[in-house]
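Excluded from the complex is one protein chain; the other protein chains are retained at their positions.
Note that the chains are named A, B and C in the order they appear, and that numbering of residues resets to 1 at the start of each chain.
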Amino acid sequence: MVEAGVIGASGYGGGELLRLLIRHPDVNLTAAVSSTYAGKPLAAAFPGMAKRTDLSFTGSLDTNLSLDVVFLAQSNGKAMTQAADFVRMGTRVVDLSADFRFRDPGIYKQWYAADHASPELNAAAVYGLPELNGAAIRGAEVVGNPGCYATASILGLAPLVASGLCAPGSILIDAKSGVSGAGRASFGLDYHYPERNENLSAYKVAGTHRHTPEIEQALSGLGAGDIALSFTPHLIPMTRGIMATCYATVPRTASAADLLGLYRTFYRDAPFVEVVDGLPSTKDTLASNLCAIGLALDSRVSRVTVVSVIDNLIKGAAGQAVQNMNLMFGLDETAGLDGPGVWP
Amino acid sequence: MVEAGVIGASGYGGGELLRLLIRHPDVNLTAAVSSTYAGKPLAAAFPGMAKRTDLSFTGSLDTNLSLDVVFLAQSNGKAMTQAADFVRMGTRVVDLSADFRFRDPGIYKQWYAADHASPELNAAAVYGLPELNGAAIRGAEVVGNPGCYATASILGLAPLVASGLCAPGSILIDAKSGVSGAGRASFGLDYHYPERNENLSAYKVAGTHRHTPEIEQALSGLGAGDIALSFTPHLIPMTRGIMATCYATVPRTASAADLLGLYRTFYRDAPFVEVVDGLPSTKDTLASNLCAIGLALDSRVSRVTVVSVIDNLIKGAAGQAVQNMNLMFGLDETAGLDGPGVWP
Amino acid sequence: MVEAGVIGASGYGGGELLRLLIRHPDVNLTAAVSSTYAGKPLAAAFPGMAKRTDLSFTGSLDTNLSLDVVFLAQSNGKAMTQAADFVRMGTRVVDLSADFRFRDPGIYKQWYAADHASPELNAAAVYGLPELNGAAIRGAEVVGNPGCYATASILGLAPLVASGLCAPGSILIDAKSGVSGAGRASFGLDYHYPERNENLSAYKVAGTHRHTPEIEQALSGLGAGDIALSFTPHLIPMTRGIMATCYATVPRTASAADLLGLYRTFYRDAPFVEVVDGLPSTKDTLASNLCAIGLALDSRVSRVTVVSVIDNLIKGAAGQAVQNMNLMFGLDETAGLDGPGVWP
Partner (left out) sequence: MVEAGVIGASGYGGGELLRLLIRHPDVNLTAAVSSTYAGKPLAAAFPGMAKRTDLSFTGSLDTNLSLDVVFLAQSNGKAMTQAADFVRMGTRVVDLSADFRFRDPGIYKQWYAADHASPELNAAAVYGLPELNGAAIRGAEVVGNPGCYATASILGLAPLVASGLCAPGSILIDAKSGVSGAGRASFGLDYHYPERNENLSAYKVAGTHRHTPEIEQALSGLGAGDIALSFTPHLIPMTRGIMATCYATVPRTASAADLLGLYRTFYRDAPFVEVVDGLPSTKDTLASNLCAIGLALDSRVSRVTVVSVIDNLIKGAAGQAVQNMNLMFGLDETAGLDGPGVWP
């Protein structure tokens, strides 16, 4: 059994980690750290855990615990000050913040307004997108778990970019997210129910959202040259789900069948990516670790539209973190993640 | 033209007042006071007012203005310290807070934890439910505009109570409100979109909600004796709308047709109350000043179910305030309120 | 391993059965019958099942299969014509329709407008509410799985009624359900998104909803005499979740602490009922088999308010059916149902 703990356990990502780890067949969850709920049962933050666990939150990590892995689910800037101590103690780290996502600390500094506190550890960290970096994740001490928008976008575009088929300057991602992506502690007028319900907003458009460089880094690493793209996030009046509607120009000779074949080949061994006929909807992935992808070709303008959907809190956060842990510890990649999606 | 101003103009009730008064044929809206938005155009708080008005918010009321009426749409406890000055200047007051709703200042103190600052003015104030108190409202200097739950509940039960048909101890109101009833400034984790969406909560049950004594006072004033009742509010994942599902025991001899006739007679001259066949839904009143009422009789247990619905921000707040103003200034009761409901 | 099949597998209840049974540690799911989706993979009806199962729908049950249990999740009136054949073959039946819920076939006929097709089997069938009938369910050949409203209401009132504390004629249930309770095949203008969103309706009020006699039968069986009550269902603009707000008159001497103690004692061994401090919200049970109950006492009018919440498709349908199966086959009552609720 893998001994595991979660720090930042009372947010939405942390809660989903708890939910998945409580029932993971190969994991023993022994710590759930939350300053807000210290001393209280998990059900105080997540009422649906009543009767399903005896675990309580603690205000800090019990130093007597010998953890094999720790999940860090806190705001940006904390994990990079904590990870080195964990690694020293032999505890491997899956960080859900942005701290270990960028190979170049200069990009981190540019977008997150802080010097990286652990540049050496960062250099050894692996970007935790299993469909692209599975081998490296297996051996990693520290995994930087991808952002939610980044996961949907990269998975939606990777086969196209890796194939060299699309014009690098033509990529545009119009992404839409449910409101839980903003986090639990972010409450304020912007997310006040009457303001957000029956409302649709774009925000941080024109390359100003922090997932832009993350997507560019991942796609630029696929061997087809450096990618600069447009990324536009939108806030949708629903709780969960992300859709990345991705556009790129392809050669006039490309057919929709070719492209679909390309995607199916690329993901043939991926246990959590389904390339569908038609187009997927976000509900197709609700409460599961699935990424569903569909595409269509507008041959008139030689542009492909790829629709990629995930549950932002599962494949976009906690589920992917568990998938990474499974790889790091030589477990079945789907262990603890075999639950089909919930419908409706 | 009636010269009018609104204080507390950037909340949900205040915004609906502005919207109604801007287009009111007999009103000249000259002041919109909001400390938050002082100096900014109305569209800063209510983007849908762009191009429809040149008015801007002010931080306080311009002392050069000579207002015929002021609408106070602030949190409880403020109006009772301001109203006397307005009355002295000849400005009549419609207060949307709880400050002038209770004939007995002792009840105010018990439920709002404060001595009443203007007991004399309070003694002369009129409870602004036009369907019950129309004549008194016409002559009032100060009108206490009813609470949203109270409006739906009282209108749903008044014919029954006034007729003496229902057993006084048998009244129970199970009420449901959209989230805008909590107000705009109340944002917090409780109303954070992901917590409130797809969720249904009861709150302040068992006679602890402040609209309980307000409903009891109004129904007890109908001549059938003192009423003590059960009132349970619920929060519904929608923005607008209130439903009061009201229950009472009636004599075995009462028929559904009798009761329907009773209601139709009671409201035959009310321009904003529709007694429907069947049962109304909250959407039937969306963005209008309508109260729709339907009922059904369970003769097996001699209990009537009355369903009363309103738009909580219109008939439950701003629309009713304008209706009161219309009466106070001898205008057509429906002036500025003749807009049919929006569908869907 | 228990060999299991589901008939009526492409509706909402059927889909949740599939989802739970696919991962049930002691079950081998071999049949999913749906005429609509015959020959197609489960993901055709439930896209979130992609990559999680190889099972496909069949148009009818393969006669070569030897099932230990079959779940019938069809419209009312079908199971009573099918169950006898299953029982003859040694296949035990959990029926999610109303066909086996009523001891008295006369009540079935009165409310469902049909003679019961299997009165003998019906006489031997057990009403599948494990918290009340656990022992009988263990030995049952045929279990009539309770209705969703009935489950929330009965669990909310059983301790009170069984204790003899409440006045039998005083019981009133104001219930609220998400729209999935209407079923998947029921689509029509009434459930058209623009009509139902931002809308709240009461329906089948005044004792005309078919769950009324079901609740009365269960509560009347608790030894405190025959119960006739008021039941009012409402449709809430959300997908999942039921709340039953239950009211009853109690003796003046009863205290809230007494009542809470009574409930906690009654459910002390129930693995899926949590009696909470305060009041539960429907989201507390989302996607779990939990029933959460809270209460408050209005001593002024000697009336208790009990709030009982469930996920209508889990504890109100598929989860309860699996719980019944667990009991019938001597499995751990929580097997396959140990997933904590999803949040948010």
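Throughout what follows, a contact is a pair of C-beta atoms (placed from the backbone, for glycine too) under 8 Å apart; a residue touches a chain by one contact, two chains touch by 3 or more.
As the structure is a prediction and not an experimental result, all values here were calculated from the model.
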Tell me which residue among A:Met1, A:Ala38, A:Met89 or A:Ala228 touches the hidden chain in the full complex.
A:Ala228
Touch criterion as defined above, residue of A:Gly14, A:Pro146, A:Pro194 or A:Gly336 at the omitted chain:
A:Pro194
Based on the whole complex, identify which of A:Ala50, A:Val307 or A:Leu331 touches the chain you can't see.
A:Val307
In the complete complex, the non-displayed chain touches which residues of chain C?
12, 178-180, 182, 184, 186-189, 191-198, 237-239
Can you list, in ascending order, the chain A residues touching the missing chain?
169, 172, 174, 176, 178, 194-195, 197-203, 205-208, 228-230, 232, 234, 236-241, 243, 245, 247, 279, 281-283, 286, 296-298, 300-301, 303-305, 307, 309, 344
In terms of residues, what is the contact footprint of the unshown chain on chain B?
12, 15-16, 18-19, 22-23, 43, 46-53, 180, 184, 197-198, 239-240, 271-272, 274, 276, 280-281, 283-288, 290, 292, 338-344
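Methods note: only the chains that are shown with their structure count from here on.
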From the centre of chain C, which chain's CA centre is farthest?
B
Counting residue numbers used by both copies over all numbers at the interface, does the chain A-chain B contact come out same (over half shared) or different (under half)?
same
Between chain A and chain C, what is the gap in Å from one C-alpha centre to the other?
36
Round to the nearest whole Å and give the separation of the Cα centres of chain B and chain C.
39
Can you give the whole-Å distance between the Cα centres of chain A and chain B?
46
Send over the residues of chain A in touch with two or more other chains.
12, 180, 184, 198, 239
